[in-house]
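Removed from the display is one protein chain of the complex; every other protein chain stays in position.
Should a chain be cited, it is by its letter among A, B, C and D, assigned in written order, with residues numbered from 1 in that chain.
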Amino acid sequence: MIGALQGLGLLAAAAGAGFFLAGTVGLIRFPDTTSRLHALTKADNLGLGLVVLGLLPFAGSLGAALKLLLVWGLVLLAGGTVAQMIAARVRGTEPGA
Amino acid sequence: MGGLVDWLLAALVLGAAAWTLAAPTGFAAVVGFVGFGLLVTLAWVRLGAVDVALTEAAIGAGATGVILLMAVVRLRGGAEEVSAATPGRAVMVAAGLLAGGVGLALALAVLALPDPAPGLAAAAMARRGELGLGNPVAAVLMGYRGLDTLLESVVLVFAVLAVWSMAPDRRWGGIPGPRFPRQEAGPLALLARLLLPIGLVIGIHVAWVGAEAPGGKFQGGTILAAMWVLAWVAGLVQPPAIASQAVRLALVAGPLAFLLAGFAGMALGEGFLAWPPGLAKPMILLVEAAMTLSVAAALALLVAGPPERAA
Amino acid sequence: MSAVLPYSIAAAALVALGLFGLVVQAAVLRKILAFNLLGGGVFLLFGVVARRGAGAGATADPVPQAIVITGLVVAFAATALAVVLALRMHQITGAATIAEAAEDGFPDK
Amino acid sequence: MSGTTPGGWLLVLALALPVGGMLLAFALGGRTAERIALGVLGLGTVLAGMIAAEVYAAGAPLAYRLGGWAPPLGLRLQADGLAAAMLLTAALVLLAVALFGRAAQATPPGVQEARAPFTFWTFLLALAASLAAAFLGGDLFNLFVALEMLTFAALSLACLDGRPSQFRSELRYLFFALIGSVLYLLGTALLYGAHGTLDIALLAERAGADLPTLLAAALMTAGLLAKMALFPLHLWLPPAHAGAPPAASALLSGLVVKAAFVLLLRLWIWVLPPVPAGAGAPLLAGLGAAAILVGSLIALRQERLKLLVAYSTVAQIGYLFLMLPLVLAGDPEAAARAWLGGILQAASHAFAKAAMFLSAGLVAGALGHDRVAELGGAGRAMPMAVIAFGLAGLSLMGIPPSGGFTAKWLLLTAALGTGQWWWAAVILGGGLLTGGYVYRVLAGSLTAPPAAAPRPEPPAQGPERVALALALVSVALGLVPLASFGLVQIGRPILGGAP
């Protein structure tokens, strides 16, 4: 017996997984570091975001739901800032591997 | 379905390990190792060992990764030396045969382990109540095998002093590690300031829940250490001079509290490292708090390294 | 219980990979990494043992779990020390490997 | 059997005292560390003596059940004859080295705390704690933690001089030690998986000749051999031991390798069933024999005194392994002789080698170099140090009366008694080679100094006396009537009735 909310949640989580795949395809297909970075940011922010949203109806308690959101927030925050950082380094004088 | 997860995960773990060995540069190898740590964390969850998963996430992937990443940017060059010292084909083949043989024997031995497996799960679960602890792993660490934990916390003090003792004589008593400029503006400075309080709360939370749920002093202490390192590299704090009395006390507080609690058990007639009934839980929590402090201090100082500057 | 087979194989293979790397890799940093892979294999083997011993309401035998936690902390301390030694050696001599140790270091006082 | 015995609290103190002392020394720092170390090591010697006396009087091992938890769930400390004898040996050598270090490792005046002295005194206590844990531990994983403590303590002591050239050999040392630890840990994982316990006494009851147990034993043995630097894994030892300051070298060569040896005995004599152990023992003894011959031959060719002494350690470690096939041969009388011989070898080598490193350090310090070919005049300038070196050399050679002689004689007669004459031949050959390198040093030091050489600075009397005292103990062990060594047999499993 799956509630309507949980059904929607599953759909959202599946969409999130789709974003992960899209990110991966981007990583494989894109020719240069900067565009690969874009692909990755999508996967990070949207993929995980949709998974978190989708799982909210499954959270057993308010605390668990808050933890889910906190996880997303941390990944968003860190991912976004670090991506900027990397982009700056790529444009700048990064000596390579 | 569950089986598929496990096979996929095991394959990825091995893939990341192989990459770590074969990577073209030291940096690529370290990144491979961090990925390895993340995958192993998932493996621990699948093996039903969430306590270990937390530890692996904090120490294996987190702290070890950071130490190695910081090392790899400081270790440069040496390509010719490395290729000159790399053994020839004969040694490679011999090493491969030896390692492969050990691996094969190990796999066979694991398959030959008795079924049902002998173990202490039932005993450990049954008696944790005597310690007032819900988490059986905490009961093992603080109760049944308390001496291991006590000695391990002492090992951390050894390790810190060992790292310090690698410094040049004239730097003794000074400040560990390089100096990082204070980050006033920019996204990193903002992020560091934002992350710090969140991390502190999470670290204390993880240490605190350890009595009942997965977590504990080592995991929580590692997170706190990571937050200190973050503040350090963002230029918000300076490492303390190693001559500082406060640092020394923070490092020994945990093991010393554990030792004293052990003697308290002896004085109360229960025996060394025994927790007196009724007082077990509060005493354990007290010792755990001191241990969290010491673990955090030790790990942070291990990352910071030997003293490099005058105080 | 069926879950342990993939991890048993992975643990054994990790031990083999780590040993191989320790012998074959020349750079100190790579040796440190190989040591950590080897350690990872050993810990994973404890994980398999713990899982096999699950029961009485525990998803895995807590005793090997506690052993691994202790072991992880010790391995981290060892890694930190090895890294510091490697950095100091690099700083002073510029060396990145530990080849040829034998009789090179006994200057007159 | 695994409950707490009367006098068990002594074991707790023997471990907790150096642990607590180390923590306090670390926290308080500077000269206080030195004072704490001297006090704790003195007390530790008294405690070790009390434990030995208690074990001897009771005729049975002491045990302490930690936290009141019974094995297999809990841990226990235990002191049988082996542990008591090694604990006493370690306590005496540690105390002697501490007294020696008062001059060499004093905090310089005008400084609150200096790197080398502070590290030395703190790790002296750390080493005492690690050795106590390794000798008294009754659980294989607890012993792993002890091994790791030992690694950190030994490595830092070896690095004490902080000379740039040291880091490479210390890194090698660290890698060998770490690989050894990991292999040992791998074995404990298999043993736990197979038997559900890591308690040595319980494993002794449960372990059979099954694949996991045998592979575990093989891996753990390999790990311990790497830590003991048994031939052909010996290459890391000489540069690491010879590069340390004399006080540290004495501890590394005299004591640290013995801790791994005690673990090896626990594994082979206690845990492993007699049949597979008996089958594997000749292999180990063969490596030991190779170590004796190769180590001695290389020592003969060394040009540096400290390296010569370090290679002598490689050789003397080999003797320890000769006891295994003799103890496991199935002849109870020969087993008892070989057991005593092996432990006596471990103890007398600890005293003799510590004496040798200390006196070699004094000689090198006074002459300003340690080239074996240019030792002329050393005998005149510091007779006590040279006599100490010579007496220790007698013990290592196995010349009567000395502890080394008794040890080697016991091993020799056990070898002949069990029909394994080839080990006897190795013992004799090793003695001759040892004589060769000790003679080189003594003959060199007793010649007149070259006319142009600067007059060597005579060292302070105190350190010289310490070296001499250690050498005398090593010799005096040979004067003690054999019957009074009954202590070391207490708690040894009797393997005579092997199926």
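By our rule, a residue touches a chain if its C-beta (ideal position, glycine included) is under 8 Å from a C-beta of that chain, and two chains touch if they have at least 3 such contacts.
Everything that follows uses one rule, which is that contacts and distances are computed from a predicted model.
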item: Listed names "Peptide/nickel transport system substrate-binding protein", "Heme exporter protein B", "Multiple resistance and pH regulation protein F" or "ABC transporter permease", matching UniProt entry of the absent chain; value: "Multiple resistance and pH regulation protein F"
item: Which displayed chains the hidden chain touches across the whole complex; value: A, B
item: Contact partner of the left-out chain, one of B:98, B:126 or B:209; value: B:209
item: Residue ranges of chain B at the interface with the undisplayed chain; value: 1-2, 4-5, 8-9, 12, 15-16, 19, 23-24, 27-28, 31-32, 34-35, 38-39, 41-42, 45-46, 50-51, 53-54, 57-58, 61-62, 65-66, 69-70, 73-74, 178, 180-181, 183, 188, 191-192, 195, 198-199, 202, 205-206, 209, 213-215, 219, 223, 226-227, 229-230, 233-234
item: Sites on chain A contacted by the missing partner chain, in the whole complex; value: 2, 6, 10, 13-14, 16-17, 20-21, 23-24, 27-28, 33, 36-37, 40, 43-44, 47-48, 51-52, 55, 58-60, 64, 67-68, 70-71, 74-75, 77-79, 81-83, 85-87, 89-90, 94-97
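Definition applied: only the chains that are shown with their structure count from here on.
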item: CA centroid of chain A to CA centroid of chain C, Å; value: 32
item: Sites on chain C at which at least two other chains make contact; value: 15, 28, 45, 48-49, 52-53, 63-64, 67, 70, 74, 77-78, 81, 85-86, 88, 95
item: Shared-contact residues (touching 2 or more other chains) in chain A; value: none
item: Footprint of chain B on chain A - complex, ascending; value: 70, 74, 77-78, 81, 84-85, 97
item: Complex contacts: residues of chain B adjacent to chain D; value: 102, 105-106, 108-110, 112-114, 117-120, 123-124, 127, 143-148, 150-152, 154-155, 157-159, 161-162, 164-169, 172-173, 243, 245, 248-249, 251-252, 255-256, 259, 262-263, 265-266, 270-275
item: In the complex, chain B residues that touch chain A; value: 24-25, 27-28, 187-188, 190-191, 194-195, 198
